[in-house]
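Below you will find the structure I want to go over with you.
Here the complex is missing one protein chain, while the rest keep their positions.
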Amino acid sequence: MPDKNNDFLSLCLRGTSQVFFMENVVTGFLFFAAMAVASYTTGVWATTIGAAVGIVVATGTAQLLDYDKESITSGLFGFNGVLVGAALPTFVAASPQLWVYIVFGAAASTVVTAAFGATLTKSWGVPGSTGPFVLTGWLLVAGAYSFGGLEVIGDTPHFATDYAQGVVKIPSYIEMVQIFFRNIGQVFLLGSEFSGAIILLGIFLASVPAGIAAALGSLIAGVVAVGMEADPSVVLQGLYGFSPVLTALAVGVIFIKTSMKVALYAVVATVVTVFIQGGLDVIMDPDGLPSFTAPYVLTMYLFIAPKRFLAPHPHRPVVHYPAHKAAAAAASSK
Amino acid sequence: MPDKNNDFLSLCLRGTSQVFFMENVVTGFLFFAAMAVASYTTGVWATTIGAAVGIVVATGTAQLLDYDKESITSGLFGFNGVLVGAALPTFVAASPQLWVYIVFGAAASTVVTAAFGATLTKSWGVPGSTGPFVLTGWLLVAGAYSFGGLEVIGDTPHFATDYAQGVVKIPSYIEMVQIFFRNIGQVFLLGSEFSGAIILLGIFLASVPAGIAAALGSLIAGVVAVGMEADPSVVLQGLYGFSPVLTALAVGVIFIKTSMKVALYAVVATVVTVFIQGGLDVIMDPDGLPSFTAPYVLTMYLFIAPKRFLAPHPHRPVVHYPAHKAAAAAASSK
Partner (left out) sequence: MPDKNNDFLSLCLRGTSQVFFMENVVTGFLFFAAMAVASYTTGVWATTIGAAVGIVVATGTAQLLDYDKESITSGLFGFNGVLVGAALPTFVAASPQLWVYIVFGAAASTVVTAAFGATLTKSWGVPGSTGPFVLTGWLLVAGAYSFGGLEVIGDTPHFATDYAQGVVKIPSYIEMVQIFFRNIGQVFLLGSEFSGAIILLGIFLASVPAGIAAALGSLIAGVVAVGMEADPSVVLQGLYGFSPVLTALAVGVIFIKTSMKVALYAVVATVVTVFIQGGLDVIMDPDGLPSFTAPYVLTMYLFIAPKRFLAPHPHRPVVHYPAHKAAAAAASSK
């Protein structure tokens, strides 16, 4: 890859673009612009600054640990760190301890990315993707309940049934547009439709098929969430769409070569991701944790793993219990 | 396998029989009869119809995805789908969205079966068994709390301590017979002793050793559950026995060649499954989820994995940290 800029800033922006599987400095810049727009709107800059700290620490950690150079250059060690850095200030109020948390969390996300690569990817060809962010984020947000120096913002632990179901309604046209773009923005934990539009622009700049897949994923997610009568206020925030958007991209375009059959496969995966979103939200409720991109991660792992498909285990006793033999062999060799 | 009928109906019935590791059309037919008997008793036909939809969709999905033909013929891609189809109407009230849920759930169960085959089975020789049903079922039942179009029937999320322990008592003779057969019927989520008897008949028809193992598993589970003073009303429904029955079969007869030592090994595994049943029930309580066959799945995975046993990792620093070397090698090769 001789045409790549390998200065640290480029690595960081490329890593940021990898949140959507892109490898493009301009796209990464637009993603930061989308975060800044949301911070400007809400007045909360800790998320954007956290994301910047996250990408710098995660990328730097990969360099310090002498991880695979090509992967670092592609930004593959950065995207989990940028998400950790953006997510922690979204769910934990700013404090000195929060910044310690972000620095160690982003560094850890790089190690976890390497661990996923050395296990899931090495053995089964399953990409770790944002799994390391989900794992790191869950542990750290949960930890914030334990530490007096950290205060969790938003939903505390509760049972799924403690919250009334919202009144079902069909969204208006303007709401449909908001949902469409927020579904994309929420991948970066941004509830702003403007941020979502900038992010979608960034994806199209890097790859037109990826942009189309993201747009279709957002549409499908919106239709399914409304059809299943999910809580309208949650749907409106884009919280039913960000994981399906990633699934549509990953399964439809990124990790499998696109074809008609694969497109249909990706549609099924995208619909299933909406169901799993509803399920994981409930499962994480008692721990007071958001599901992050876990619905996407889980669906993608399951739909990508069979690409190297072997027959499942036949149900017949073909295997002799080998302990005796092993022991006999061990004994005789001494 | 030249003597096999390979029409779609045979594939579906064979897949149904695979819930108990059998590969027998008549057995599959009897299992459906057992479900119909229970539906006739309760008046709820959605479970039997759901099971039929589940087996058709799961088997058809495997064909559409061109999965391994021999495995499809053996029914190995169907048994998780039939369980998803039977379980969802057991825990979610009928609605248009439920049927959408069953169709996508059964299709997903086939993909998940393939994913388990490509990972657990490929790398470690551990059969996925009903693990894909458990995973798919948990996510979908949990999701039902999120969607207004779906209503969960039965236990909602709670703490394990929110329910009083039942009064301990030794079951009467008639109750012992009920427990014995219900322990088998509950594998198909059926609380009817008649259904359990039909299922046991179906197993004996396909394999006498398997029938004996199932019966012994049910006996052991009953004795252990009563001895540990589990809630008698739960024991009476057969809910402490269905996972141990599967463990007894899987560990004692199906996946390891039977011997005296293996029989003892299977007894320990069966007893442990009763303990894990108690444990997983408690662990799933806050999420409002049943443990399904997870106690069996977990026990079986753990007791089957060591059959290809290697020594555990020795506790000494034998491994140099190779990052430097790897980086040096990578750098020098450019």
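When the chains are written out, they are named A and B in that same order, and each has its own residue count from 1.
Simple rule for what comes next: contacts are C-beta pairs under 8 Å (C-beta built on N, C-alpha and C of every residue); 3 or more make two chains touch, one makes a residue touch a chain.
Treat the numbers as computed from the prediction; the structure is a model and nothing was measured.
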Contact with the hidden chain (one of B:Leu88, B:Ile102, B:Ile199 or B:Ile276): B:Ile276
Contact with the hidden chain (one of A:Leu13, A:Val53, A:Ala87 or A:Ala108): A:Ala108
From B:Tyr67, B:Tyr101 or B:Phe292, residue that would touch the chain that is not displayed: B:Tyr67
Contact set of subunit A toward the excluded chain (per top definition): 18, 21-23, 65, 67-68, 70-71, 74, 76-77, 97, 100-101, 104-105, 107-108, 111-119, 121-123, 125-129, 138-150, 156-158, 253-259, 261-262, 286-289, 307-309, 323-324, 326-327, 330-331
Missing-partner contacts on subunit B, residue numbers: 65-70, 123-124, 126, 159-161, 165-166, 168, 227-231, 265, 268, 271-272, 275-283, 285-286, 298, 301-303, 305-317, 319-323, 326
